[in-house]
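Selected chains only, in their assembly positions.
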Amino acid sequence: MRNITLSQAVNEALAEEMRRDSSVFIIGEDVAEAGTPFKVLSGLVEEFGTARVVDTPIAEPGFMGLAVGAAMTGARPVVDLMFGDFIFLIMDQLCNQAAKTHYMSGGKLNVPLVLRTNLGATRRSAAQHSQSLHALVAHIPGLKVALPSSAYEAKGLMKTAIRDNNPVVIFEDKLMYNDKATVPEEEFLIPFGEANIKREGEDITLIATSSMVQVCEKAADILAAEGISAEVIDPRTIVPLDEETLLRSAKKTSRVIVVDEGHQNFGITGEIAGRINEKAFYHLDAPVVRMGAMDVPVPFSPALEDITVPTPEAVAEKARLLMSGEMIHAA
Amino acid sequence: MPTFADNGDGGCARKILLKAIAKALHMTHSNADDYLRMYRQMVRIRTFEDNANQLYLSAKMPGLTHMYSGEEAVAVGICEALKTSDKITSTHRGHGHCVAKGADFKEMFCELLGKEEGYCRGKGGSMHIADQSNGNLGANAIVGGSMGIATGAAFSAKLLGKDDVAVCFFGDGATAQGLMYEVMNMAALWKLPVIYACENNGYSEYTRTDEIAAGSITARAEAFGIEAFQVDGQDVLAVNDLSQKLVERCRKGEGPFFIELMTYRYHGHHVGDINREYYRSKSEEKDWRENRDPITRFRAWLVEEGIASEEEIEAMNAAIKADASEAVEYALNAKYPDASEVDMHVFTDVEHALA
C-alpha cells in the first residue's frame, strides 16, 4: 500500500478507466496541456491525446450539452467543471436533459456521463468560487451523487461512476487535492450506496459528508479525550443513500449530528435528519442536530469566511450539548 | 450565402428550377422510388397530424401538442438524405421529424396517448417522443435544449470512428438561445459532422421572427466560420438536394453546416392556439396553404414528370389514411402502463427506484 494525494487518485482512476474503455473521454476547460488549474489531470493528454482529453471554450452549458449527446450515442464523457459554482450554468443540460432522458424515453436511451466538479470554502475565493452545491443535484431524480472524502474514495467512486450507465455527479473537495491517503495499488471500486463507518463509537453518531468527514473525525478525537465515544459515518454517495447503515447507527447511539458543507437551509442535513427522525424516532434520545454551512453567500474576508463552515470544535460543542441533555431544555 | 429561396413569382420560374434540380438528381439518384418515398413520407406526416389534432379536439389526447403540418418538406427532405444510424434531435414540434426518420404510426399514437406500447412507454408523450432504433434522439420541450445533444452525437461519431452525421432540428425562435452559439463554436473548431437545421416558420409562439431576431440568422453561423445556406423549406427536392450534398460533405469531415429552411406552420402554435388573428392574419395563412403547400406542389411535379399518376397518388393517400386510422384505433384501445412502472427507468440499473 502507498499513500497518494486525492489529485493523484482521481488521475489514476481516469487513466485506468480510459485504458480499459476507449469510449471514455474527458471534456472541459484547460483539461489538456494545463491539466486543469488544480493540475489534477496532468499527464493524461500525453497518454490519451487531444481527441480524448478535450479542451473546450469557456462554454459550460455547451460542453455539458455536447457530453449528454455523446453519452446518448455510445461515448462515456467525463465532464470537468472547473468550479462547483458553475453548476448553475449547466443545470438545464444536467437536470432537464441528462437526468430525465432515460426515464422520458421509457428506458431506451442512456446517459452514461460523469460530471466531476468540486465543493468547499475557506480558500479565499469568495461567493462565486466556494459553494458546495450538491444538495441541488441530489434533489433531481435521475442523478447519482458521490462525495468522496479522501483519496481512497475519490479513486474508487470515480471508477464506479465511469462504469455506471447513469449520469453521476462527483463533487471533490477542492481543499483536499493535496491530502494523502492510503490507496491500494491493485484495482478496486467502491459501490454506490454503501456508507463507510469511518470510526466506530457508542454514544453519538456523527454523519459527515466530503470535507466534513475530516472535521468530524477531529471532533471525535476531541470528544474521545472527554470520554465521549463518537461514531463517524460517511455516506459516500448521497444518491443512492445508505439509509440502513445510518439508521442502524442512530438506533445504536440514539444521538445524531449531521454535518455537511452545503448551506444548511433546504440542504443535505435536512433530508438526512428528516429520514432518521422519521425512521428511528422512538430510538432517539434527542433530536437529530443539523450543522451545515452558514446560510450566507461565502464572504471573501478570511475573518468572515472561516466562521461560515462547521469546525471540529463546533461539532464537539454540539455533541457535548446533546450528551448533556441541554438540547432538551432548548427545545 | 447561396440562396435556394422561393422567389415568389407564383410558380413559373420555380417549375423551371424544379425541373433543373430534378434532372440533376436523376443523374445521381435515378430511381423514382426515392421521389415516391418522399411524397409518401410527407403525406404520412400530414395525416399523422390531422389525426393527432382530431384526437385533441375530441378530448381523447392528454395535454397539448404542436402540429408540424405545412413543414413536411423540411423533415422529409433532410431525413431522406440520412441513413438509419445517422442521428437527429427534434423539438416540441417533433412528430414530423419522428415520422420522417422512420417511426411507425402505432408506437407514435400510443405514445401521444400515454400508452405502454408507445415509443417511450407513455412516459414521454408528444414533447419527448424519441425513437432510438431509427436514430431519433428525441423531441425536446426545452426550446434549443437539444443543440448540445446533436453536437455531442456528432462528437461521438468522430471519436468512435463512425461515419454517422447528426442533424439538429430547431425553430427560428431557438436561435435566441445562447447554447446554439456555444456549440456552433465547438462544432466549427473541431469540424464535427453536424448540420444545424433551422426551421424558420416565421413565428416563435405568438411572436413574429423579426421581432425577436436581430440581424441575419445565417450570418450568425457564418461568423463562426460555418457555411450557411437558406433554402425554400416548401420544396422537398431543393431541401433534399442540399441535404444530400451537405451530409456527404459531413461524412468527409467538411462539416459542420447550417441551413435556414423557410417554412410555415398551418396550425396555431399548439393545438389550443385557435384565435390567433392578433398575431397573424388569416390571409397570410391562406396564402401559404394554397400557394406554397409542399405536398400539393410535389404531387403536381410527380404527375407532370410522369413519376406517378393521379390514381396512384390517390391510392397512396388512401392507404396512408387507413394506416393512420387503424393505428389511432389501436392506440385508443391499448393499455396504459401499469402503475408499477412509475418508478422504473429512473436509473438504468435499478428496477424500481423507490422500492
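We just call them A and B in the order they show up, numbering each chain from 1.
In this text, contacts are C-beta pairs under 8 Å (C-beta built on N, C-alpha and C of every residue); 3 or more make two chains touch, one makes a residue touch a chain.
Being a predicted model, the structure only gives us computed values, none of them experimental.
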item	value
Stoichiometric formula of the complex, labels as displayed	A x2, B x2
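Following the convention adopted for this analysis, only the chains that are shown with their structure count from here on.
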item	value
Inter-centroid spacing, subunit B versus subunit A (mean Cα positions, whole Å)	41
Subunit A-touching residues of subunit B, taken from the complex the two chains share	87, 89, 118-124, 128, 130, 132, 137-138, 140, 142, 145-157, 159-160, 162, 164, 166, 178-179, 182-183, 185-186, 189, 344-350, 353
Contact set on subunit A toward subunit B in their complex	23, 25, 51-52, 56-57, 59, 61-75, 77, 92-93, 96-97, 101-110, 141-142, 144, 164-166, 240
